[in-house]
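In this view, the complex is presented without one of its protein chains, the others remaining in place.
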Amino acid sequence: MEKLNLVSLPHFVSVENLSVEEVEALIKRAEYFKNGGATPRLTQPVYISNMFFEDSSRTHTSFEMAERKLGLTVIPFDPAHSSVNKGETLYDTSLIMDAVGVNIEVIRHSQNEYYQDLIHPKKHQHLNIGVINAGDGSGQHPSQCLLDMMTIHEHFGHFKGLKVAIVGDITNSRVAKSNMELLTRLGAEVYFSGPEYWYSSEYDKYGKYEKLDKLVPEMDVMMLLRVQHERHSGDPNEKSFDAKAYHEEYGINHKRYQELKPDTIIMHPGPINHDVELSGDLVESDKCMFTRQMQNGVFMRMAMIEVVLRGRKLGGLK
Amino acid sequence: MEKLNLVSLPHFVSVENLSVEEVEALIKRAEYFKNGGATPRLTQPVYISNMFFEDSSRTHTSFEMAERKLGLTVIPFDPAHSSVNKGETLYDTSLIMDAVGVNIEVIRHSQNEYYQDLIHPKKHQHLNIGVINAGDGSGQHPSQCLLDMMTIHEHFGHFKGLKVAIVGDITNSRVAKSNMELLTRLGAEVYFSGPEYWYSSEYDKYGKYEKLDKLVPEMDVMMLLRVQHERHSGDPNEKSFDAKAYHEEYGINHKRYQELKPDTIIMHPGPINHDVELSGDLVESDKCMFTRQMQNGVFMRMAMIEVVLRGRKLGGLK
Partner (left out) sequence: MEKLNLVSLPHFVSVENLSVEEVEALIKRAEYFKNGGATPRLTQPVYISNMFFEDSSRTHTSFEMAERKLGLTVIPFDPAHSSVNKGETLYDTSLIMDAVGVNIEVIRHSQNEYYQDLIHPKKHQHLNIGVINAGDGSGQHPSQCLLDMMTIHEHFGHFKGLKVAIVGDITNSRVAKSNMELLTRLGAEVYFSGPEYWYSSEYDKYGKYEKLDKLVPEMDVMMLLRVQHERHSGDPNEKSFDAKAYHEEYGINHKRYQELKPDTIIMHPGPINHDVELSGDLVESDKCMFTRQMQNGVFMRMAMIEVVLRGRKLGGLK
C-alpha cells in the first residue's frame, strides 16, 4: 500500500491556498499514477460532468481521460444546448446537476471567479456539489499550473534555484499568474520577457523583466505563453500584430534554441501558434515539453479529482 | 424480491392512456428506486440514445443519469451534427438508429406528436425501436408530468381532494395540459390563474379560473409555469411583457408566500425566471419543491425506461 499524504478538499478551484507540501504531495501522487500505480477502488458510483462554457480541446479531453481512468461515470453536458440559452444562471444549473445526482462539476467559464457563488452559497441556499476549476476568465487554471510544476519537477527533481522565464502574453494568461506565484513559493527564480506592453509592474514582486536574448543562455526553463489573438480584439497593439516580427523578437527560433543550456526545457500550454512563439519544427524537439505536459496533465488531473473525491468522501473513499 | 406491479409498454409517449393504478405503480416504483432499491439485472446490453432536437439541460441530464443508473449503454447523438441537416426525416434517422442496434430513442422535438410516424409505421414499414417522449412541441411531456405527481404524492401521501393551482403560461406549457388531466383523474381539484389571455375555455372542464390572491391561502399546491419568452415571438401580448408587473400580479413574492397554508408546496418545472414567476430568493425556500422535482425526475425516468425495457423484453427482462 502506498502511503497517502494527500490534501483533501471539497472543491479545487485555485492553487493559491495550497502549501508547498501539498503541491509536492500532488506531484508525487500524479507521478505515482503515471508510473502505473493503482487507482483507488470506488465502492459506489461517482458521477462527474464537464461543463466547458469556453472552447478547449486539450483540457477537456484530458479531464475526460482522467475521469475514466479513475473509474468515474461521466455525465455529458453541452453548454451550447443547455438552458443557459434560456437565461439560466450557473448557480441554478449547478442546483440541477446536484439534484440529479452529479457529484462533481468540472467547469471552464469566461467569468473570473465564477465559482464563488457555487462554493460559498448564500444563507438559505443548499447547493452541495464539488467544483473543479478548469479555467476562469483571466483568473486561475490550477490543473495547467500543477501539470507545469509536475513537468519541471520530473525533469529537474526539484525547484530550488531554478531560473524560469515566463515569456509573452502575460496579461491574458490564466496560467502565468498562478505559475509565477507558485514557482516563487517553491524556491525558483522567475524572470519575464516578451512585448513590454504585455508586462505590468504588478509582476515585479515575482521577478524582473529582461530582454529575451539576455535570458536565453541563462534560463533552466523557457515557459512560452500563447499569443491569445481571440482575446485581443479591440486591443490597439493587436491591430498591428505581425507574426513574423513577433517570432523574430520574442519567439524561440533555431538560433535561440542553440543558445539554450544543454539541460534547459521549453514549455508551452498550447495551442501553439507555429512560427510565432516557437518555430514550428521545434514543437517536437528534445527540449520542448509540449507533449510531455499533455501526458502529465492526465495524471495530475487524476490526482486533483482524487483530492475532491476524498474531500467529499465520494465512492466510499475516506 | 420486491413485488412488481408494473405496466409494460413498447413506447412511452404520453400519460393519457395510463390508468390511475398504472400511475400509482410508477410512482411506487420511482420511490423504490429513490430509497435505494436495486435496479433490474440486465443480462444483455441495452443501447439507448438521447435525441434532443430542442434545448433542455435538465431533462436531458436527468435521462442521461437515469440510463446510467439502470446500467444501459448510452449512444451519443448530436442533432446539430446529424444528417437531419441534409434534410433527413426523423423516420429515416430512426430507421438508422434501429439498424445499428439502438434499442430505445429518447426524443425531444418541436413538432407536436412527432412520434406518431415512429410508433405506428405505415404498411410495409419495418421500424422497430422504442420511443420515449421527452417533450413534443406544445404537446406532452410525460416524464415531467409524472415526476410532478411523484413529488405531490411524496409530500401528501395521496391526491384525493388536494387543491392544485396551475398558474401562468398555460397555453405554451407542455406539462400543464397533462397535469390538469391527470390530477383530475387522480382525484385532485384543479384551479387556474395567471394572465387571462393565456387561459382558454377548453380548460373549464378541469377546473375554474380565479384571481391569484383568492387562491393563495386556499391551495395545497401552487404549480407555477415558466413564462416561455422564446415561444412568444410575434405574440402581441409579449411585446409589452413587463417582468416586474408580472411578478407583482401573478408571481409568488414574499407577501404571498407568507399567506400560503403551512403544508402547501410550490412547484416549478424550471428553468425559473427569477423574480417573474417566483421571487429569486424563494427558489430554495422550504415550500419550494424545485430541486426536489429534479431529484425525483431521475427516479421517475428510471421507472419509465424500465416500463419500456419490459415492454420490449430488453436486457433479458420479462
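Labels A and B are assigned to the chains in the order they are written; within every chain, residues are numbered from 1.
One rule holds for everything that comes next: a residue touches a chain if its C-beta (ideal position, glycine included) is under 8 Å from a C-beta of that chain, and two chains touch if they have at least 3 such contacts.
From a predicted model like this one, the values you see are computed outputs, not experimental measurements.
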Field: Identified contact with the non-displayed chain, of B:Gly36, B:Gly87, B:Gly157 or B:Pro262
entry: B:Gly87
Task: Based on the whole complex, identify which of A:Phe12, A:Phe52, A:Tyr114 or A:Tyr203 touches the chain you can't see.
output: A:Phe52
- prompt: Where the complex has a chain not shown, which of B:Tyr32, B:Tyr47 or B:Tyr209 is the residue touching it?
  reply: B:Tyr47
- request: Tell me where the left-out chain touches chain A, residue by residue.
  value: 52, 55-58, 60-62, 64-65, 68-69, 76, 78, 80, 229-230, 270-274, 281, 283-285, 290-292, 294-295, 297-298
- line: Logged for chain B, residues touching the omitted partner chain are 45, 47, 49, 73, 75-78, 80-89, 92-93, 95-102, 124-126
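Definition applied: only the chains that are shown with their structure count from here on.
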Message: Taking the mean of the CA coordinates per chain, how far is chain A from chain B in Å?
response: 40
